[in-house]
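Excluded from the complex is one protein chain; the other protein chains are retained at their positions.
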Amino acid sequence: MSRKVKDQLCNMLIWLSAAFSVGILVLVVGFIFSKGWSKISLDFLFNDYESKTQYVTLESDQAYQAPASLSESALFSENLGVALELKEDHYEIVWMDKESPLKEATNNADEKVKISKGDCVQQIKVSGKSLKLDKKTDQEEIVKALNENNTLVMKVMSVGGGIFPMIVSTLLLVLVALLFSAPIGILAAIYLVEYAKPGKLVNVIRFATEILAGIPSVVYGLFGMLMFVNTLNLGMSILAGGLTLTILLLPTMMRTTEEALKVVPMSYREASYGLGANKIQTLSKVVLPSAIPGILVGVILSIGRIIGESAALLFTIGTFAKLPVNPESGNFSLLETGTSLTVRAYIEVKESGNVEMAAAIGIIILIVVFTLNLFSRLIAKKFSKANN
Amino acid sequence: MKPKFSVSDLNLFYGNFQALHQINIEIPSNQVTALIGPSGCGKSTFLRTLNRMNDLVDTAKITGNIQLDGENIYSDIDVMKLRTRVGMVFQKPNPFPMSIYDNIAYGPRCQGVKDKQRLNQIVEDSLRGAALWDEVKDRLNKSAMGLSGGQQQRLCIARAIAMEPEVILMDEPTSALDPIATKKVEELMEQLKKKYTIVIVTHSMQQAARISDKTAFFLMGELIEFDDTNKVFTNPQDKRTEDYITGRFG
Amino acid sequence: MNLKKLLSLVAVATVSLSVVACEGQTEKKEDQKTAESTETPALKEGVIDVVSREAGSGTRQAFEEIIGFNGEGQTPLTENVTIKDGNGVVATYVAENEQSIGYVSFVTLHENEGSIEGLTVDGVEATPENVLNGDYAVARPFEMVYMDENLTDVERAFIEFAASQDGLDILDENGTIVDNSKAEAFDMTKYDQLSGNLMMGGSTSTESVVKALADEFCALFPKVTYEYNATGSSAGVKNAIDGTYKLGFASREIKDSELESGLQTMTLCMDGIALVVNPTNEVEDISTEQIKEVYTGNITEWSALAK
Partner (left out) sequence: MKKDMSLNKRRVVLEKFFHGVFLLAALIAVLSVALIIIFIFGKGLAPFFSGNEYGTYSFIDFITGLKWTPQSGEYGVGYMIVNSIFATFGAILVGVPIALFTAVFIAEIAPKWLAGIVRPAIELLAAIPSVLYGVFGFAVITPLVKQFSPYPTGDSLLAVIIVLTIMILPTIVAVVETAIRAVPKSYKEGSLALGASKIQTIFKVTLPAARSGILTGIILGVGRAIGETMAVILVAGNPESGIATTIFSRVRLLTTNIALEQGYAAKLHEQMLFSTAVVLFIFIMIINLVLAQIQKRGGDR
């Protein structure tokens, strides 16, 4: 084959490979967006995941006007100033008067309860009789029950399906993991590049880091469970997950920081020493400032890895989608269980075959990770421009 | 006149390769001493022993004795202090990726000088001392990377002067510069000679003849001859010096 | 030099293979919508694609015990089986593979009504009633386990609620099988203002049912919160014993060895295991004997089952 043809073939292969790589990305991202886009909404982002059912007691003392825009199929109650409408198999609140007693509803423990449009009313108990609301219940009976003017107990369910608890747990995980792995990783890399004399000790450290980088995340999951959950008795918790991720991230942090430090020209160090500066001054004033772009890349890579990690968290942080809040004290606690976005996405597919929910979570993750990438690229560019 | 550096029986090994053999030399103060010789003859290595820059090379080992004003610099002394007394300018200009001002102020700041006024004064004096003040005085906070090769080298000289050293070591300072910039740096050295002892490694024998008072000729890690520059260039004692100077080899 | 030659040689061969796969893939994307129109191999001649659960799953252990295979001295499970680790994934897999057969809990069948079809076993419909009257044999208990000394009154109230008429109604609504003939209504007044956190966990099959119970319970006692970690039946039992979970849940009989440590157990309800196939599958009924033959690999063709 003449050189020209060989070149042509190679060139074609190179373009094809690049097209294949980008094509795959478009396919995977396209699939995720097509499957998950329909579920994306503000509620999806901020609602609780689990639906919450409440018994609320209501008294009404005035009559209310139905709004003009109400659709016929909606049932309106003058007594409570609220309209319900049958959606598939449950009745949903479609309209509420501003002063409706529902706004001041209290539950069995006399705590105020927030009831909003879209919540579903499952049952009404009034003057001794209880009426279940589903597609089989007779609509006149519902209206009659709604309009009986004495105390009424209503069973209201706020529909869940949101991923807010998972977002919070994931953010806490990122914080805990970075808080430990960044300092250790950076300091370790400084030792390896600036201090270490070639010899047995450095080889041992390098070999250990290589091993850590190679260990599959499922093995980290087992180790995390054994060490942090059981032996250190942290139990399944954000902290246990965070510590497991810390070790998992160490090699990435160390390697990227090492690369960043190596990129700093030796002449800078020589110049600094030549001016009588000592090692620490040289490090803090010259070497580290110009290595920051590289270190930032390491941090961003790690955040991306934390958000994407699932195997290492399966056995360490729990699977229940709730805010990591201590029930007694009511404030955030790292010792509480929580579940991350990816772990929940896996369980959605595994346990209920819910590909749409997993894809929707995937969309959120992609958006977060992509903005992180963009953000770090801008910073890196700004810093490198400032340096030379 | 007491010598600035008195070097006795100096040997240097990189691992098991011996780079310097039994060097004995007395470097006079407030004069320019040139070190010449073919590449790889150990002149740069010798220069770097004077401010212990070779410590950065793990495999380097030194025997013998170097006295700066009578004090052995290889005893247990503060190497940082040594390097503030013995400044250095490298072959390739290596300004920090910072502003011109910060480059000059770097050394003093490392030694704990914080007062703004004093720093401004040091920066101005050093830049004037390096004949660079007029060219950069209105863009002190611009990045030093924007300067030309010659300006960058003079900036490095100014940076060294800012430490108020007693000696300035120059490792082929002009080999990376064009002729005009080289001329400027050489004129500068004429000024510097008055205040500082200068030891310069150079490939160009014309440069050595032009600016140096004394010249030392190195060959294969040995000091062959060391004398007044015009004596070394007009009637060298050792045949090997004569061959090198007349360009027969090297 | 040789590294370069090896790489380009390998490159030429494999890139074309993956490009074909990639072309196939992109084209696959378009015609996925018209999957129905491409004629699938005639079902009758098709090989049976046997699907089972992963070792240790409560649903699988109960299924194999009742049908009577894969245990000590019994014929083992067939070699070519696809293992899916969860009711949901089994259901989705069966929904998308015409020739597959799998087994899921009634709860999952109840949730995936349209996309998969339950077979009748020995002519008996897979419904809670038939399990109650004993005609439908393939069922297993949902067990709640706890250590008595770990319990506070929140847990005791929840246990009482689960056994009460209200609790059984909820279990019934979620597709499990309860015998609520003799249960009385839950008396809320016995417990004045309850508060605390119900720390629960265990089998994945019982998760949705226990959550339904806990939702109702927390509606009655708003100061109570709950948490359910789906970490598997064995983890449920293990954590109940060491106190990580106050209440553990398993989707299988509790082994005597597990009871030694003083573990208390209570059967919440029964849950049938339904044999499910793809809706396009013409087979309606399967006998217990045939189930054993299929899952031990003696019957491999759908034609052997078609009436």
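We just call them A, B and C in the order they show up, numbering each chain from 1.
As a convention for this text, contacts are C-beta pairs under 8 Å (C-beta built on N, C-alpha and C of every residue); 3 or more make two chains touch, one makes a residue touch a chain.
For clarity, every value in this text was computed on a predicted model and none was experimentally measured.
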Next on the checklist: Using the touch definition given at the top, which of the shown chains does the missing chain touch?
Outcome noted: A, B, C
Checklist outcome for this item: Contact with the hidden chain, among A:Leu45, A:Ala63, A:Leu179 or A:Val204, goes to A:Val204
Checklist outcome for this item: Among the options A:Ile32, A:Cys120 or A:Ile317, the absent chain makes contact with A:Ile32
Checklist entry - Which of A:Leu45, A:Leu179 or A:Ala213 sits in contact with the chain that's absent? => result A:Ala213
Checklist outcome for this item: Even though one chain is not shown, chain B touches it at residues 69, 71, 73, 76-78, 80-82, 84-85, 164
Next on the checklist: Tell me which stretches of chain C touch the chain missing from the display.
Outcome noted: 1, 3-4, 7-8, 10-11, 14-15, 17-18, 21, 24-25, 28-29, 32, 35, 46-49, 54-58, 61, 64, 70-72, 76-77, 79-85, 89, 92, 96-97, 99-100, 204, 230-235, 237-238
Checklist entry - Which chain A residues touch the hidden chain? => result 3, 6-7, 10-11, 13-18, 20-22, 24-25, 27-29, 31-32, 35, 183-188, 190-192, 194-196, 204-205, 207-219, 221-223, 226-227, 231, 247, 250-251, 254, 278-280, 304, 307-311, 314-315, 342, 345-346, 349, 355, 358-359, 362, 365-366, 369-370, 373-374, 377
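Note that only the chains that are shown with their structure count from here on.
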Item to check | Pairwise touch network: line, ring, star, complete, or other | outcome: line
Checklist outcome for this item: Comparing each chain's Cα average against the average over all protein Cα atoms, the nearest is chain A
Next on the checklist: Quick check: which two chains are joined by the most contacting C-beta pairs?
Outcome noted: A-C
Checklist entry - Computing the C-alpha centre of each chain, which chain sits at the greatest distance from chain A? => result B
Next on the checklist: Centroid from C-alpha atoms only, then distance chain A to chain B, rounded to Å. What do you get?
Outcome noted: 59
Checklist entry - Taking each chain's centre as its mean C-alpha position, how far apart are chain B and chain C in Å? => result 81
Checklist entry - Approximately how many whole Å separate the CA-defined centres of chain A and chain C? => result 27
Item to check | Residue numbers of chain B (touch at least two other chains) | outcome: none
Item to check | Contact set on chain A toward chain C in their complex | outcome: 9-10, 13, 16-17, 20, 23-24, 27, 50-55, 107-109, 111, 113, 155, 157, 235-236, 315, 318-320, 322, 327-328, 337, 347-355
Item to check | Of chain B, residues touching chain A in the complex | outcome: 51, 53, 56, 58, 80-84, 87-88, 90, 92, 94-97, 106-107, 109-111, 143, 145, 156, 159-160, 163
Item to check | Residue ranges of chain C touching chain A (in the complex, touch as defined) | outcome: 8, 11-12, 15, 18-19, 22, 25-26, 29, 85-89, 91-92, 95, 108, 111-112, 193, 196-197, 201, 204, 207, 211, 215-216, 218-223, 225, 227-231, 244
